[in-house]
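Note that this complex is displayed minus one protein chain, with the remaining chains in position.
Then we have chain A:
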Amino acid sequence: MSQRIPVTELTDSFRDRAVGALADGQLRTNFRVAMDSLMQKRADAFPDEEEREGLRELGNHIKARALSQLPDLLEQLEAKLTENGIKVHWAETTEQANRIVHGIIESRQGTQVVKGKSMVSEEMEMNDYLAERGVECLESDMGEYIVQLDGEKPSHIIMPAIHKNRRQVSKLFHDKLGVDETEDVNELIQIGRRTLRKKFLEADVGVSGVNFAIAETGTLLLVENEGNGRMSTTAPPVHVAVTGIEKVVGNLRDVVPLLSLLTRSALGQPITTYVNMISGPRKADELDGPEEVHLVLLDNGRSGAFADAQLRQTLNCIRCGACMNHCPVYTRVGGHTYGEVYPGPIGKIITPHMVGLHQVPDHPSASSLCGACGDVCPVKIPIPELLQRLRQENVKSPAEQPQVKDGGAKYSPGERRLWGLWKTLNTRPGLYKLFLWGATRLRVLAPKNVGPWTDNHTAPVPARRSLHDLAKQHLNKGGQ
């Protein structure tokens, strides 16, 4: 497994990639089927609407409270983890985080890393960084393993290989591992497991993510369904956890509702098969567990979002993926179209803080603002409202000082002039009525081709008379 996954180089736009994805019938079927099933599972997991809404409100308040105390909680977390024997590292950028992780591996003369599922390590492109330095990094989550084997990126934050069906996975295993093709999902999983099992025992370092970092007790909580997370964090002699600074919560009581929201929103599970609580390395009288445990806390733009009262809500996210499961855009174009680590609605609102709007200029616009995401978000992030805000920041001129990294990516004096005209038309009743008069009287001259609209529709023809006109006549006659 020395195969190197190329660092994403975006030469095309969201729209270009969407066109490709929309033309891929298999991909669209895979997503539609999977998302339909996930929506159903979530609905089944919350049979009581009142309970669900109460829990979402609680989740929102817990996260808001944690964020309001973020600097203090992080310091408490560091102190408590240190007391427990876990070494804490701070990284402002992904480059710094990678250097820290590589430094730990080097200190053990390590060459093999086995990794549990971690979106933050995807943010860091850790596999590439380590591969370039001669360290083999193997994904142990089945979905991550599949995408790594195929030289791809995850297309969903919970189910990285959801864009593939069993036939495609079977063919991949056949091509890459030389095993017989089989469409039996259990058999496919066993094939993957046999390959991975050996690696857990050989690895010098295990890497994982973190779902909740608990400040009061200095505990790292990690949920998973495959057992690979527990293997990755306990079998190798060193465990390195990487996480974003927003994952810290006050205490274990805070975790209970958040955990319930997370597993029910993500996969419709009352609880995951494994809930790991890591509170330190192996103690003198213990037989197993890692000798060293490290936590790398990554900022990567999060403090930028934190600095803005409205955008701060982005950091409520507990990474359940429900927003993408319910998103009509994501369902049709899939995760790779977003071109970044986090796809879907949450990706659209969090990625700009990480990479800047210049790199993802279309992210805020790639939404019909239908609101499905905000409706299902377990911690009530007002995603449509934040998308609207990012659109504002995206069209600001440099003089207006955009408040998001690389804001103003879509600033266009031409488009602004058009909206200026629109404003004039809609604030001057005389002019507006003149426009109505012209549009209705000259309706036969209405253009047959009105840009992208007529790709999907026939051109709309104005009515013979406007409602202004009809209403005036009707009401002048005394109504009825």
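Please note the rule applied: a residue touches a chain if its C-beta (ideal position, glycine included) is under 8 Å from a C-beta of that chain, and two chains touch if they have at least 3 such contacts; residues count from 1.
Heads up, the rule we're going with is that contacts and distances are computed from a predicted model.
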Exercise for review: From the list "ABC transporter permease", "Cytochrome ubiquinol oxidase subunit I", "Beta-ketoacyl-[acyl-carrier-protein] synthase family protein" or "Oxidoreductase", give the UniProt name belonging to the chain omitted from this structure.
Suggested key: "Oxidoreductase"
Review point. Any idea which of A:47, A:178, A:413 or A:429 touches the chain not displayed?
Key: A:429
Practice item. Could I get the residues of chain A that touch the absent chain, sorted low to high? Key: 14-15, 18-19, 22, 53, 56-57, 60-61, 64-65, 67-68, 70-71, 74-75, 78, 90, 92, 245, 297, 299, 303, 306-310, 312-313, 328-329, 332-333, 362, 364-372, 374-375, 380, 382, 385, 388, 390-395, 410, 416, 419-420, 422-423, 425-427, 429, 432-433, 436, 439-440, 451-458, 460, 462-463, 465-472, 474-475, 479-480
